[in-house]
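Pasting a structure here, questions to come.
One protein chain omitted, others in place.
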Amino acid sequence: MGYFLTQLARLAENVGLAIGSHLTIAVGNIFFLGGSTMFCFGAYAVAISQKAGLDPWLSAVVAVLCSIVFSFLFVLAYIKLSNDSFTVFTLSSMLAFEALVKSWDSVTGGVLGIAGIMRPEGMTKLKELVIFQIVIMIILLIVEYVILKTFIGRSLLGMRESKYFVESLGTSTRLIGGIAIVICSVMAAIAGVTTVWRVQFLDASFGSVTLLVLTVTIAVLAAKPKIRWLMLSAIFVTFLPEVFRFLPIPSIMIGHLRIFMYSVMLIIVLLTISKKLMPQKRFI
Amino acid sequence: MFFLQILLNSLVVGTQVVLLAVPLYLVYSSSKIFHLGLGATGISAAYALWYGLKAGWSLPMAIMVALICAVILGTLSFALLEKLAKKKEHLFGLLVSFSFGLCLEAIIAIIFGTDGKFFLTTPLPTIRFSDLYLTFPGIATLIAGLILSVLFLVVVAKTPWGRKMKAVSENSYLLDSLSFNAATVRLFVLVVASVLAGFVGIMTTLNSTLIPNAGFNLIVLAFIALLVGGVNSLKGTILSAYIVVLIPELIVGLSSGEYSVSLSWKMVIVFVVAAIFLTWKPNGLLTRKARVE
Partner (left out) sequence: MLYLLIIKLKSMKLFSQKSLSLLVPVLAVVLLLSGCVNQVQQPKTIETIKIGVIAPMSGDAAAYGEQAQKVLDYALPKLNEEAAKSGKQYQFIYEDGKCAGGDAVTAYQKLTNIDGVKFIIGGICSSETLAIAPLTKDGLVLVASPSSSNPALEGASPYTFTFSYSDEITGKTLAKEMSKYERIAIITEQNDFNIGIQKVFLDELKANYPKVTVVANEVFPKGATDMRSTLEKVKKMAPAAVLLNPNAGTANTLAKQMAELKDWTVYTLFGQYAYISETALAAAPELTNGMIIVDAPKINSDELTAIVNEIESTKGPLKDLGVYYTAAYLDDTKIITSLINELGNDPVAVQKALKERTFSGYISNSIDFRNSSFPGVAGGIYKVIDGKAVYQQ
(Lines give C-alpha, C1' and ligand atoms only; values in the text may rest on other atoms or scores of the structure.)
Protein backbone atom coordinates (compact mmCIF):
# COMPACT_ATOMS: atom_id res chain seq x y z
CA MET A 1 0.00 0.00 0.00
CA GLY A 2 2.87 2.32 0.93
CA TYR A 3 4.38 2.04 -2.52
CA PHE A 4 1.19 3.09 -4.25
CA LEU A 5 0.68 5.91 -1.79
CA THR A 6 4.26 7.01 -2.49
CA GLN A 7 3.59 7.01 -6.23
CA LEU A 8 0.41 9.05 -5.73
CA ALA A 9 2.38 11.45 -3.59
CA ARG A 10 5.06 11.73 -6.29
CA LEU A 11 2.38 12.46 -8.86
CA ALA A 12 0.94 15.23 -6.68
CA GLU A 13 4.42 16.68 -6.13
CA ASN A 14 5.31 16.52 -9.83
CA VAL A 15 2.04 18.19 -10.79
CA GLY A 16 2.61 20.95 -8.23
CA LEU A 17 6.11 21.46 -9.55
CA ALA A 18 5.07 21.34 -13.20
CA ILE A 19 2.06 23.66 -12.96
CA GLY A 20 4.31 26.68 -12.63
CA SER A 21 6.54 25.52 -15.48
CA HIS A 22 3.46 24.86 -17.58
CA LEU A 23 2.29 28.39 -16.95
CA THR A 24 5.62 29.96 -17.81
CA ILE A 25 7.00 27.69 -20.53
CA ALA A 26 3.96 26.27 -22.28
CA VAL A 27 1.54 29.16 -21.85
CA GLY A 28 3.71 32.26 -21.66
CA ASN A 29 6.76 31.07 -23.61
CA ILE A 30 8.93 32.26 -20.73
CA PHE A 31 11.69 29.70 -20.49
CA PHE A 32 12.07 29.79 -16.74
CA LEU A 33 14.17 26.80 -15.65
CA GLY A 34 14.37 27.75 -11.98
CA GLY A 35 11.51 25.52 -10.86
CA SER A 36 13.74 22.85 -9.41
CA THR A 37 15.78 25.54 -7.63
CA MET A 38 12.63 26.86 -5.98
CA PHE A 39 11.52 23.30 -5.17
CA CYS A 40 14.76 22.82 -3.23
CA PHE A 41 14.51 26.27 -1.73
CA GLY A 42 11.06 25.55 -0.33
CA ALA A 43 12.24 22.24 1.11
CA TYR A 44 15.29 23.79 2.76
CA ALA A 45 13.30 26.73 4.06
CA VAL A 46 10.85 24.45 5.84
CA ALA A 47 13.60 22.18 7.20
CA ILE A 48 15.71 25.07 8.49
CA SER A 49 12.68 26.76 10.05
CA GLN A 50 11.82 23.52 11.85
CA LYS A 51 15.43 23.20 13.00
CA ALA A 52 15.09 26.72 14.41
CA GLY A 53 12.16 25.54 16.51
CA LEU A 54 9.12 26.50 14.47
CA ASP A 55 6.02 24.38 14.29
CA PRO A 56 5.65 22.45 10.95
CA TRP A 57 2.68 24.53 9.77
CA LEU A 58 4.38 27.79 10.62
CA SER A 59 7.58 26.66 8.97
CA ALA A 60 5.60 25.90 5.80
CA VAL A 61 4.17 29.42 5.81
CA VAL A 62 7.65 30.85 6.35
CA ALA A 63 8.94 28.74 3.45
CA VAL A 64 6.25 30.04 1.10
CA LEU A 65 6.86 33.65 2.13
CA CYS A 66 10.61 33.25 1.69
CA SER A 67 10.09 31.71 -1.73
CA ILE A 68 8.05 34.75 -2.80
CA VAL A 69 10.90 37.01 -1.73
CA PHE A 70 13.55 34.82 -3.36
CA SER A 71 11.60 34.60 -6.60
CA PHE A 72 12.05 38.35 -7.05
CA LEU A 73 15.68 37.58 -7.86
CA PHE A 74 14.42 35.69 -10.91
CA VAL A 75 11.95 38.45 -11.72
CA LEU A 76 14.80 40.96 -11.69
CA ALA A 77 16.78 38.71 -14.00
CA TYR A 78 13.75 38.39 -16.28
CA ILE A 79 13.38 42.14 -16.52
CA LYS A 80 17.06 42.80 -17.11
CA LEU A 81 18.14 39.96 -19.36
CA SER A 82 17.22 38.74 -22.81
CA ASN A 83 15.26 35.48 -23.17
CA ASP A 84 18.33 33.37 -23.89
CA SER A 85 20.32 34.87 -21.05
CA PHE A 86 17.45 34.45 -18.64
CA THR A 87 17.07 30.79 -19.55
CA VAL A 88 20.73 29.99 -18.97
CA PHE A 89 20.75 32.14 -15.83
CA THR A 90 17.90 30.13 -14.34
CA LEU A 91 19.52 26.87 -15.42
CA SER A 92 22.77 27.78 -13.70
CA SER A 93 20.86 28.84 -10.56
CA MET A 94 20.29 25.15 -9.91
CA LEU A 95 24.04 24.47 -9.83
CA ALA A 96 24.70 27.53 -7.72
CA PHE A 97 22.00 26.65 -5.19
CA GLU A 98 23.31 23.10 -4.91
CA ALA A 99 26.83 24.41 -4.27
CA LEU A 100 25.45 26.84 -1.69
CA VAL A 101 23.53 24.26 0.33
CA LYS A 102 26.46 21.82 0.21
CA SER A 103 28.93 24.42 1.43
CA TRP A 104 26.87 26.33 3.99
CA ASP A 105 26.76 23.37 6.32
CA SER A 106 26.19 25.28 9.53
CA VAL A 107 22.71 26.15 8.28
CA THR A 108 21.79 23.45 5.78
CA GLY A 109 23.67 20.48 7.21
CA GLY A 110 25.85 20.42 4.07
CA VAL A 111 26.14 17.06 2.37
CA LEU A 112 24.97 15.29 5.52
CA GLY A 113 21.63 16.95 5.17
CA ILE A 114 18.88 17.43 7.70
CA ALA A 115 17.18 14.37 9.12
CA GLY A 116 14.05 13.94 11.19
CA ILE A 117 11.91 16.60 9.54
CA MET A 118 8.54 16.43 11.23
CA ARG A 119 5.19 16.23 9.58
CA PRO A 120 2.39 18.43 10.89
CA GLU A 121 -0.13 17.19 13.41
CA GLY A 122 -2.81 15.14 11.77
CA MET A 123 -0.54 14.06 8.93
CA THR A 124 1.94 11.86 10.70
CA LYS A 125 0.85 8.83 8.67
CA LEU A 126 1.68 8.56 4.98
CA LYS A 127 -1.98 8.07 3.98
CA GLU A 128 -3.04 11.31 5.63
CA LEU A 129 -0.16 13.21 4.07
CA VAL A 130 -0.91 11.87 0.61
CA ILE A 131 -4.54 12.94 0.92
CA PHE A 132 -3.32 16.40 1.88
CA GLN A 133 -0.95 16.44 -1.09
CA ILE A 134 -3.73 15.50 -3.47
CA VAL A 135 -5.93 18.24 -2.06
CA ILE A 136 -3.10 20.75 -2.54
CA MET A 137 -2.60 19.48 -6.08
CA ILE A 138 -6.29 20.00 -6.86
CA ILE A 139 -6.18 23.49 -5.35
CA LEU A 140 -3.11 24.40 -7.42
CA LEU A 141 -4.78 23.04 -10.56
CA ILE A 142 -7.86 25.17 -9.83
CA VAL A 143 -5.61 28.17 -9.28
CA GLU A 144 -4.00 27.61 -12.68
CA TYR A 145 -7.39 27.15 -14.29
CA VAL A 146 -8.59 30.43 -12.81
CA ILE A 147 -5.38 32.21 -13.82
CA LEU A 148 -5.78 31.01 -17.38
CA LYS A 149 -9.27 32.46 -17.48
CA THR A 150 -8.25 35.81 -16.08
CA PHE A 151 -6.46 38.79 -17.49
CA ILE A 152 -3.08 37.34 -16.49
CA GLY A 153 -3.70 34.12 -18.39
CA ARG A 154 -4.91 35.92 -21.49
CA SER A 155 -1.91 38.24 -21.35
CA LEU A 156 0.45 35.27 -21.06
CA LEU A 157 -1.15 33.68 -24.10
CA GLY A 158 -0.87 36.99 -25.88
CA MET A 159 2.80 37.24 -24.98
CA ARG A 160 3.36 33.89 -26.61
CA GLU A 161 1.89 35.29 -29.83
CA SER A 162 3.51 38.66 -29.79
CA LYS A 163 5.01 40.55 -26.88
CA TYR A 164 4.94 43.83 -28.72
CA PHE A 165 1.27 43.47 -29.52
CA VAL A 166 0.48 42.97 -25.83
CA GLU A 167 2.62 45.97 -24.95
CA SER A 168 0.81 48.05 -27.52
CA LEU A 169 -2.46 47.30 -25.76
CA GLY A 170 -1.04 48.87 -22.62
CA THR A 171 -0.20 45.70 -20.71
CA SER A 172 3.24 45.48 -19.21
CA THR A 173 4.74 42.18 -20.33
CA ARG A 174 7.39 42.53 -17.67
CA LEU A 175 4.72 42.71 -14.98
CA ILE A 176 2.81 39.73 -16.37
CA GLY A 177 6.00 37.72 -16.83
CA GLY A 178 7.10 38.61 -13.33
CA ILE A 179 3.80 37.51 -11.86
CA ALA A 180 4.01 34.21 -13.74
CA ILE A 181 7.53 33.62 -12.42
CA VAL A 182 6.47 34.35 -8.85
CA ILE A 183 3.49 32.00 -9.16
CA CYS A 184 5.70 29.28 -10.63
CA SER A 185 8.22 29.72 -7.83
CA VAL A 186 5.61 29.58 -5.09
CA MET A 187 4.00 26.47 -6.53
CA ALA A 188 7.38 24.77 -6.83
CA ALA A 189 8.19 25.73 -3.23
CA ILE A 190 4.87 24.30 -2.02
CA ALA A 191 5.68 21.06 -3.86
CA GLY A 192 9.08 21.07 -2.15
CA VAL A 193 7.51 21.53 1.27
CA THR A 194 5.10 18.61 0.87
CA THR A 195 7.85 16.40 -0.58
CA VAL A 196 10.17 16.97 2.32
CA TRP A 197 7.33 16.22 4.72
CA ARG A 198 6.90 12.89 2.97
CA VAL A 199 10.59 11.92 2.83
CA GLN A 200 11.47 13.50 6.23
CA PHE A 201 15.07 13.78 5.15
CA LEU A 202 16.73 16.45 3.09
CA ASP A 203 20.13 16.72 1.51
CA ALA A 204 21.70 18.52 -1.43
CA SER A 205 20.65 15.85 -3.89
CA PHE A 206 17.01 16.82 -3.40
CA GLY A 207 16.81 18.87 -6.56
CA SER A 208 18.80 17.77 -9.56
CA VAL A 209 19.13 17.90 -13.30
CA THR A 210 16.80 14.88 -13.51
CA LEU A 211 14.10 16.81 -11.66
CA LEU A 212 14.55 19.77 -13.98
CA VAL A 213 14.26 17.57 -17.07
CA LEU A 214 11.22 15.85 -15.59
CA THR A 215 9.50 19.18 -14.91
CA VAL A 216 10.26 20.60 -18.33
CA THR A 217 9.15 17.34 -19.98
CA ILE A 218 5.78 17.50 -18.23
CA ALA A 219 5.34 21.18 -19.05
CA VAL A 220 6.29 20.82 -22.70
CA LEU A 221 4.43 17.54 -23.19
CA ALA A 222 1.29 19.23 -21.87
CA ALA A 223 1.67 21.62 -24.81
CA LYS A 224 -1.70 23.37 -24.69
CA PRO A 225 -2.87 25.60 -21.86
CA LYS A 226 -5.38 23.07 -20.61
CA ILE A 227 -5.43 21.44 -17.17
CA ARG A 228 -6.31 17.95 -18.37
CA TRP A 229 -3.33 17.93 -20.70
CA LEU A 230 -1.09 18.82 -17.77
CA MET A 231 -2.55 16.04 -15.63
CA LEU A 232 -2.18 13.43 -18.36
CA SER A 233 1.34 14.57 -19.10
CA ALA A 234 2.26 14.36 -15.41
CA ILE A 235 0.77 10.87 -15.09
CA PHE A 236 2.63 9.67 -18.16
CA VAL A 237 5.98 11.11 -17.16
CA THR A 238 5.72 10.12 -13.49
CA PHE A 239 4.60 6.54 -13.96
CA LEU A 240 6.28 5.41 -17.13
CA PRO A 241 9.79 5.12 -15.59
CA GLU A 242 8.33 3.12 -12.70
CA VAL A 243 7.61 0.39 -15.23
CA PHE A 244 11.38 -0.20 -15.32
CA ARG A 245 11.36 -1.29 -11.70
CA PHE A 246 9.25 -4.31 -12.62
CA LEU A 247 11.14 -5.25 -15.72
CA PRO A 248 14.14 -7.56 -15.56
CA ILE A 249 16.54 -4.80 -16.48
CA PRO A 250 19.93 -4.90 -14.77
CA SER A 251 19.68 -2.48 -11.88
CA ILE A 252 22.93 -0.87 -12.96
CA MET A 253 21.15 0.40 -16.04
CA ILE A 254 17.85 1.54 -14.55
CA GLY A 255 18.91 4.97 -13.30
CA HIS A 256 20.71 5.86 -16.50
CA LEU A 257 17.89 4.43 -18.61
CA ARG A 258 15.46 6.67 -16.81
CA ILE A 259 17.44 9.79 -17.65
CA PHE A 260 17.89 8.52 -21.20
CA MET A 261 14.17 7.96 -21.51
CA TYR A 262 13.24 11.41 -20.18
CA SER A 263 15.70 13.07 -22.53
CA VAL A 264 14.56 11.14 -25.59
CA MET A 265 10.92 11.82 -24.75
CA LEU A 266 11.66 15.50 -24.47
CA ILE A 267 13.54 15.58 -27.77
CA ILE A 268 10.79 13.74 -29.62
CA VAL A 269 8.06 15.89 -28.17
CA LEU A 270 9.90 19.13 -28.82
CA LEU A 271 10.66 18.17 -32.39
CA THR A 272 7.17 17.00 -33.20
CA ILE A 273 4.84 19.29 -31.32
CA SER A 274 6.85 22.50 -31.29
CA LYS A 275 4.66 23.93 -34.00
CA LYS A 276 1.62 23.44 -31.77
CA LEU A 277 3.29 25.50 -29.06
CA MET A 278 4.66 28.22 -31.25
CA PRO A 279 2.48 30.46 -33.39
CA GLN A 280 3.06 30.31 -37.11
CA LYS A 281 5.77 32.79 -37.92
CA ARG A 282 5.50 35.10 -40.82
CA PHE A 283 8.69 35.08 -42.82
CA ILE A 284 9.55 38.21 -44.68
CA MET B 1 55.11 33.34 -6.90
CA PHE B 2 52.07 31.87 -5.15
CA PHE B 3 49.84 34.45 -6.81
CA LEU B 4 51.41 33.72 -10.20
CA GLN B 5 50.93 29.99 -9.79
CA ILE B 6 47.27 30.44 -8.89
CA LEU B 7 46.94 32.76 -11.87
CA LEU B 8 48.59 30.24 -14.17
CA ASN B 9 46.32 27.40 -12.98
CA SER B 10 43.31 29.68 -13.41
CA LEU B 11 44.41 30.62 -16.93
CA VAL B 12 44.48 26.93 -17.89
CA VAL B 13 40.94 26.44 -16.58
CA GLY B 14 39.87 29.69 -18.24
CA THR B 15 41.33 28.56 -21.57
CA GLN B 16 39.40 25.30 -21.32
CA VAL B 17 36.25 27.38 -20.99
CA VAL B 18 37.31 29.64 -23.88
CA LEU B 19 37.88 26.61 -26.09
CA LEU B 20 34.32 25.51 -25.38
CA ALA B 21 32.81 29.00 -25.56
CA VAL B 22 34.22 29.52 -29.07
CA PRO B 23 32.32 26.60 -30.64
CA LEU B 24 29.26 27.71 -28.69
CA TYR B 25 29.59 31.13 -30.22
CA LEU B 26 30.02 29.63 -33.67
CA VAL B 27 26.88 27.54 -33.36
CA TYR B 28 24.94 30.49 -31.96
CA SER B 29 26.16 32.75 -34.73
CA SER B 30 24.94 30.40 -37.41
CA SER B 31 21.68 29.23 -35.86
CA LYS B 32 20.90 31.41 -32.84
CA ILE B 33 20.71 28.20 -30.81
CA PHE B 34 22.68 27.55 -27.64
CA HIS B 35 24.04 24.06 -28.11
CA LEU B 36 24.10 22.77 -24.55
CA GLY B 37 25.05 19.31 -25.75
CA LEU B 38 28.57 20.35 -26.80
CA GLY B 39 30.03 19.47 -23.39
CA ALA B 40 28.74 15.90 -23.60
CA THR B 41 29.90 15.73 -27.25
CA GLY B 42 33.42 16.64 -26.13
CA ILE B 43 33.40 14.03 -23.38
CA SER B 44 32.10 11.40 -25.81
CA ALA B 45 35.07 12.05 -28.09
CA ALA B 46 37.37 11.79 -25.06
CA TYR B 47 35.83 8.42 -24.18
CA ALA B 48 36.29 7.28 -27.78
CA LEU B 49 39.99 8.15 -27.53
CA TRP B 50 40.31 6.44 -24.15
CA TYR B 51 38.62 3.32 -25.46
CA GLY B 52 40.89 3.23 -28.49
CA LEU B 53 44.03 3.54 -26.37
CA LYS B 54 42.76 0.96 -23.87
CA ALA B 55 42.01 -1.45 -26.72
CA GLY B 56 45.65 -1.18 -27.79
CA TRP B 57 45.17 0.85 -30.93
CA SER B 58 47.90 3.21 -32.03
CA LEU B 59 47.61 6.86 -31.07
CA PRO B 60 46.84 8.14 -34.59
CA MET B 61 44.15 5.46 -34.96
CA ALA B 62 42.58 6.31 -31.63
CA ILE B 63 42.62 10.02 -32.48
CA MET B 64 40.95 9.23 -35.81
CA VAL B 65 38.23 7.31 -34.00
CA ALA B 66 37.70 10.21 -31.61
CA LEU B 67 37.52 12.57 -34.58
CA ILE B 68 34.98 10.36 -36.35
CA CYS B 69 32.94 10.20 -33.15
CA ALA B 70 32.92 14.01 -32.94
CA VAL B 71 31.92 14.33 -36.61
CA ILE B 72 29.09 11.82 -36.18
CA LEU B 73 27.80 13.62 -33.11
CA GLY B 74 28.05 16.93 -34.94
CA THR B 75 25.98 15.50 -37.77
CA LEU B 76 23.47 14.11 -35.31
CA SER B 77 23.21 17.53 -33.65
CA PHE B 78 22.56 19.03 -37.06
CA ALA B 79 19.78 16.51 -37.71
CA LEU B 80 18.16 17.45 -34.41
CA LEU B 81 18.61 21.19 -34.52
CA GLU B 82 18.33 22.14 -38.19
CA LYS B 83 14.55 22.15 -38.28
CA LEU B 84 14.39 24.32 -35.17
CA ALA B 85 17.07 26.67 -36.46
CA LYS B 86 15.20 27.08 -39.74
CA LYS B 87 11.98 27.89 -37.91
CA LYS B 88 13.86 30.20 -35.54
CA GLU B 89 12.63 28.24 -32.53
CA HIS B 90 15.79 28.96 -30.59
CA LEU B 91 14.65 28.15 -27.10
CA PHE B 92 13.31 24.77 -28.16
CA GLY B 93 16.71 24.25 -29.75
CA LEU B 94 18.30 24.95 -26.37
CA LEU B 95 16.06 22.36 -24.71
CA VAL B 96 16.69 19.79 -27.44
CA SER B 97 20.45 20.27 -27.24
CA PHE B 98 20.29 20.03 -23.44
CA SER B 99 18.37 16.77 -23.66
CA PHE B 100 20.80 15.51 -26.31
CA GLY B 101 23.65 16.14 -23.87
CA LEU B 102 21.85 14.22 -21.12
CA CYS B 103 21.21 11.35 -23.52
CA LEU B 104 24.90 11.15 -24.40
CA GLU B 105 25.90 11.19 -20.73
CA ALA B 106 23.43 8.41 -19.92
CA ILE B 107 24.68 6.28 -22.82
CA ILE B 108 28.31 6.81 -21.76
CA ALA B 109 27.42 5.88 -18.18
CA ILE B 110 25.72 2.69 -19.32
CA ILE B 111 28.58 1.64 -21.60
CA PHE B 112 31.61 2.73 -19.61
CA GLY B 113 30.29 3.04 -16.08
CA THR B 114 30.59 6.10 -13.87
CA ASP B 115 33.97 5.49 -12.26
CA GLY B 116 36.76 7.85 -13.24
CA LYS B 117 39.05 6.84 -16.09
CA PHE B 118 42.56 8.07 -16.67
CA PHE B 119 44.65 8.50 -19.78
CA LEU B 120 47.76 8.40 -17.67
CA THR B 121 47.91 6.44 -14.44
CA THR B 122 50.91 8.39 -13.16
CA PRO B 123 51.30 12.09 -12.30
CA LEU B 124 51.41 14.24 -15.41
CA PRO B 125 54.78 15.43 -16.64
CA THR B 126 55.34 19.08 -15.82
CA ILE B 127 57.46 21.93 -17.11
CA ARG B 128 58.94 24.25 -14.57
CA PHE B 129 59.78 27.94 -14.97
CA SER B 130 61.62 28.96 -11.82
CA ASP B 131 59.11 28.26 -9.02
CA LEU B 132 56.18 27.99 -11.39
CA TYR B 133 55.06 24.77 -13.02
CA LEU B 134 52.55 23.64 -15.58
CA THR B 135 51.54 20.21 -16.80
CA PHE B 136 52.06 19.34 -20.46
CA PRO B 137 48.32 19.16 -21.17
CA GLY B 138 47.97 22.51 -19.44
CA ILE B 139 50.59 24.07 -21.71
CA ALA B 140 48.99 22.45 -24.75
CA THR B 141 45.65 23.91 -23.67
CA LEU B 142 47.10 27.42 -23.29
CA ILE B 143 48.87 27.31 -26.65
CA ALA B 144 45.86 25.82 -28.42
CA GLY B 145 43.61 28.37 -26.78
CA LEU B 146 45.75 31.24 -27.96
CA ILE B 147 46.07 29.96 -31.52
CA LEU B 148 42.43 29.01 -31.92
CA SER B 149 41.15 32.22 -30.36
CA VAL B 150 43.23 34.34 -32.74
CA LEU B 151 42.36 32.10 -35.67
CA PHE B 152 38.64 32.27 -35.08
CA LEU B 153 38.71 35.98 -34.35
CA VAL B 154 40.28 36.49 -37.75
CA VAL B 155 38.06 33.98 -39.54
CA VAL B 156 34.81 35.29 -38.07
CA ALA B 157 35.58 38.96 -38.55
CA LYS B 158 37.62 39.05 -41.72
CA THR B 159 36.83 36.10 -43.94
CA PRO B 160 33.86 35.40 -46.24
CA TRP B 161 33.18 32.20 -44.34
CA GLY B 162 32.71 34.15 -41.11
CA ARG B 163 30.36 36.54 -42.82
CA LYS B 164 28.36 33.66 -44.30
CA MET B 165 28.09 32.08 -40.88
CA LYS B 166 26.57 35.20 -39.34
CA ALA B 167 24.39 35.81 -42.37
CA VAL B 168 22.81 32.37 -42.08
CA SER B 169 21.25 33.18 -38.73
CA GLU B 170 20.07 36.61 -39.83
CA ASN B 171 18.34 35.67 -43.01
CA SER B 172 18.97 32.24 -44.42
CA TYR B 173 16.60 32.78 -47.38
CA LEU B 174 18.62 35.73 -48.53
CA LEU B 175 21.76 33.69 -48.26
CA ASP B 176 20.09 30.92 -50.25
CA SER B 177 19.23 33.43 -52.94
CA LEU B 178 22.93 34.21 -53.25
CA SER B 179 23.41 30.48 -54.00
CA PHE B 180 24.89 29.58 -50.67
CA ASN B 181 23.20 26.67 -48.95
CA ALA B 182 22.29 27.70 -45.40
CA ALA B 183 21.89 24.11 -44.25
CA THR B 184 25.39 23.26 -45.46
CA VAL B 185 26.82 26.20 -43.56
CA ARG B 186 25.05 25.15 -40.35
CA LEU B 187 26.16 21.54 -40.79
CA PHE B 188 29.74 22.61 -41.30
CA VAL B 189 29.60 24.85 -38.23
CA LEU B 190 28.15 22.10 -36.05
CA VAL B 191 30.77 19.59 -37.19
CA VAL B 192 33.61 22.06 -36.58
CA ALA B 193 32.11 22.94 -33.18
CA SER B 194 31.84 19.26 -32.24
CA VAL B 195 35.43 18.58 -33.28
CA LEU B 196 36.61 21.58 -31.23
CA ALA B 197 34.52 20.37 -28.30
CA GLY B 198 36.13 16.95 -28.68
CA PHE B 199 39.56 18.55 -28.51
CA VAL B 200 38.56 20.43 -25.35
CA GLY B 201 37.10 17.26 -23.85
CA ILE B 202 40.33 15.38 -24.44
CA MET B 203 42.57 18.19 -23.14
CA THR B 204 40.45 18.72 -20.03
CA THR B 205 40.26 15.06 -19.11
CA LEU B 206 43.93 14.51 -19.92
CA ASN B 207 44.61 17.12 -17.27
CA SER B 208 42.27 15.52 -14.74
CA THR B 209 39.74 12.64 -14.79
CA LEU B 210 37.31 11.26 -17.34
CA ILE B 211 33.77 10.90 -15.98
CA PRO B 212 30.49 10.96 -17.95
CA ASN B 213 29.23 14.29 -16.63
CA ALA B 214 32.57 16.12 -16.81
CA GLY B 215 31.26 18.23 -19.67
CA PHE B 216 28.17 19.61 -17.97
CA ASN B 217 29.79 22.07 -15.55
CA LEU B 218 32.21 23.17 -18.25
CA ILE B 219 29.41 23.88 -20.73
CA VAL B 220 27.47 25.87 -18.16
CA LEU B 221 30.58 27.98 -17.50
CA ALA B 222 31.06 28.42 -21.25
CA PHE B 223 27.48 29.57 -21.59
CA ILE B 224 27.75 32.03 -18.80
CA ALA B 225 30.92 33.32 -20.49
CA LEU B 226 29.07 33.67 -23.80
CA LEU B 227 26.23 35.59 -22.20
CA VAL B 228 28.45 37.85 -20.12
CA GLY B 229 30.67 38.58 -23.09
CA GLY B 230 27.80 39.16 -25.46
CA VAL B 231 26.32 36.56 -27.76
CA ASN B 232 27.27 38.60 -30.81
CA SER B 233 30.86 39.30 -29.83
CA LEU B 234 33.58 36.67 -30.01
CA LYS B 235 36.07 39.05 -28.44
CA GLY B 236 33.72 39.64 -25.54
CA THR B 237 33.12 35.91 -25.16
CA ILE B 238 36.83 35.17 -24.95
CA LEU B 239 37.42 37.98 -22.48
CA SER B 240 34.49 37.07 -20.29
CA ALA B 241 35.46 33.39 -20.22
CA TYR B 242 38.62 34.43 -18.44
CA ILE B 243 36.76 36.87 -16.18
CA VAL B 244 34.10 34.34 -15.17
CA VAL B 245 36.74 31.73 -14.34
CA LEU B 246 39.56 33.88 -12.99
CA ILE B 247 37.55 35.80 -10.42
CA PRO B 248 36.25 32.73 -8.55
CA GLU B 249 39.54 30.86 -8.93
CA LEU B 250 41.50 33.81 -7.54
CA ILE B 251 39.04 34.30 -4.68
CA VAL B 252 39.32 30.62 -3.79
CA GLY B 253 43.06 30.47 -4.32
CA LEU B 254 44.09 33.66 -2.57
CA SER B 255 41.77 33.57 0.43
CA SER B 256 43.25 32.04 3.55
CA GLY B 257 42.94 31.66 7.28
CA GLU B 258 39.66 32.60 8.86
CA TYR B 259 38.33 33.96 5.58
CA SER B 260 39.39 31.04 3.45
CA VAL B 261 36.90 30.22 0.71
CA SER B 262 36.95 26.59 -0.38
CA LEU B 263 36.62 25.32 -3.95
CA SER B 264 33.14 24.07 -3.02
CA TRP B 265 31.92 27.68 -3.19
CA LYS B 266 33.14 28.18 -6.76
CA MET B 267 29.78 27.78 -8.57
CA VAL B 268 28.12 30.18 -6.15
CA ILE B 269 30.78 32.81 -6.87
CA VAL B 270 30.50 32.20 -10.62
CA PHE B 271 26.75 32.72 -10.41
CA VAL B 272 27.10 35.93 -8.39
CA VAL B 273 29.78 37.29 -10.76
CA ALA B 274 27.60 36.48 -13.76
CA ALA B 275 24.57 38.08 -12.12
CA ILE B 276 26.55 41.27 -11.43
CA PHE B 277 27.94 41.52 -14.95
CA LEU B 278 24.62 40.69 -16.58
CA THR B 279 22.85 43.30 -14.47
CA TRP B 280 25.49 45.91 -15.31
CA LYS B 281 25.78 44.99 -19.00
CA PRO B 282 22.76 42.88 -19.99
CA ASN B 283 23.77 42.78 -23.66
CA GLY B 284 27.32 41.75 -22.99
CA LEU B 285 30.64 43.30 -22.09
CA LEU B 286 31.68 44.47 -25.50
CA THR B 287 28.37 44.97 -27.26
CA ARG B 288 26.47 48.14 -27.79
CA LYS B 289 22.94 48.57 -26.48
CA ALA B 290 20.47 46.81 -28.75
CA ARG B 291 16.79 46.08 -28.83
CA VAL B 292 16.33 43.00 -26.68
CA GLU B 293 13.89 40.45 -28.06
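The letters A and B name the chains in turn, as written, and every chain counts its residues from 1.
Everything below uses one rule, namely that a residue touches a chain if its C-beta (ideal position, glycine included) is under 8 Å from a C-beta of that chain, and two chains touch if they have at least 3 such contacts.
Since this is a predicted model, take the numbers as computed values, not measurements.
Chemist: Among A:A52, A:I68, A:L112 or A:L175, which one touches the chain that has been omitted from the display?
Modeler: Spelled out, the listed residue whose C-beta touches the missing chain is A:L112.
Chemist: Could you list which residues of subunit A touch the chain missing from the display?
Modeler: Within subunit A, the residues that touch the unshown chain are 1-6, 10, 99, 102-103, 105, 110-113, 115-116, 195, 198-203, 205-206, 229, 232, 236, 243-245, 247-261, 264-265, 268-269, 272-273.
Chemist: Using the touch rule from the top, list residues of subunit B that touch the missing partner.
Modeler: Within subunit B, the residues that touch the unshown chain are 2, 5-6, 9-10, 13, 109, 113-116, 118, 121-124, 126, 128, 131, 133, 135, 204-205, 207-209, 211, 213-214, 249, 252-253, 256, 260, 262-264, 266-267.
One rule holds in what follows: only the chains that are shown with their structure count from here on.
Chemist: Please work out the Cα centroid separation of subunit A and subunit B, and write it as a whole number of Å.
Modeler: The separation of the two C-alpha centroids amounts to 29 Å.
Chemist: If we count contacts the way the header does, which residues on subunit A are in touch with subunit B in the complex?
Modeler: The contact residues of subunit A facing subunit B are 29, 31, 76-77, 80-85, 87-89, 91-93, 95-96, 98-100, 102-103, 209, 213, 216, 220, 252-253, 256-257, 259-260, 262-264, 266-267, 270-271, 274-275, 277-278, 281, 283.
Chemist: Under the definition above, what is the set of subunit B residues touching subunit A in their complex?
Modeler: 34, 80, 83-84, 87-92, 94-96, 98-100, 102-103, 105-107, 109-110, 173, 216-217, 220, 223-224, 227, 231, 262, 264-268, 270-272, 274-275, 278-279, 282-283, 292-293
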